[in-house]
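What you see is the complex with one protein chain gone and the rest in place.
Let's turn to chain A:
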């Protein structure tokens, strides 16, 4: 018994650094932000309790509603695009090309770089008024626009930037594709199935657990997107609030407009929305995710 307890002690000792980080940097700040979300707090003077006022105010705040719209557009269009791009490239790479390691690395690189400030700046220049995208359009005689700075198009350049960062989903898809037994495809070929039928009847069902995983991960990260919009719009969410992502508005409220209480309330609402969305995806997975061993689970 004593021996057992001693073993636990050693285990806890090893876990201690993680516990310190978890409680000091995650749980502690979360609890204090929950408290702050019920206060008016300007960062510089002491917070004042205002009850649920921050949560109520959100629904009358035009910029808040704009930020929800922008983020929803980004998730609804961006997440499927990102998953399709990742799956498409993963299937190409799964064809058994020579030098696959090289291609895999090349296609993975954007997801390492994509979140960085430098790439956001690059994007801003590519899709700017005098950017190479407009030069490219000029070849076909199409007059370009300031894609990043026009409210009708700015969000789509950011969706394109997110789609370009498909690398990590792609690697996971690739691993999933490798798990699918080759005999299944051979059997299907013997039965005269065309590539599309094979994809629909074999690849998609057997890959569905991996699709579920990627869907959850990409959805969560899309709801939290910040850097690209911050850099492209210089922190303003402009033009005309067209790139005002939820997290960008949260940041503005907290750090530029001195309303940390409101920003904390926004953060908690986002947490709840992410939790709900994830729950819905998991609940729906019963109907479309197929587990190979032991049938549907």
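We take it that contacts are C-beta pairs under 8 Å (C-beta built on N, C-alpha and C of every residue); 3 or more make two chains touch, one makes a residue touch a chain; residues count from 1.
The criterion applied here is as follows: contacts and distances are computed from a predicted model.
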Listed names "Sporulation protein YqfD", "Multiple sugar transport system substrate-binding protein", "Aldehyde dehydrogenase family protein" or "Transcriptional regulator", matching UniProt entry of the absent chain: "Multiple sugar transport system substrate-binding protein"
Option from A:117, A:187 or A:201 whose C-beta touches the chain left out: A:117
Hidden partner chain, touching residue among A:39, A:149, A:165 or A:264: A:149
Residues belonging to chain A that touch the chain removed from view: 42-45, 62, 112, 116-117, 124, 128-129, 145-146, 148-152, 234-236, 238-241, 251-252, 255-260
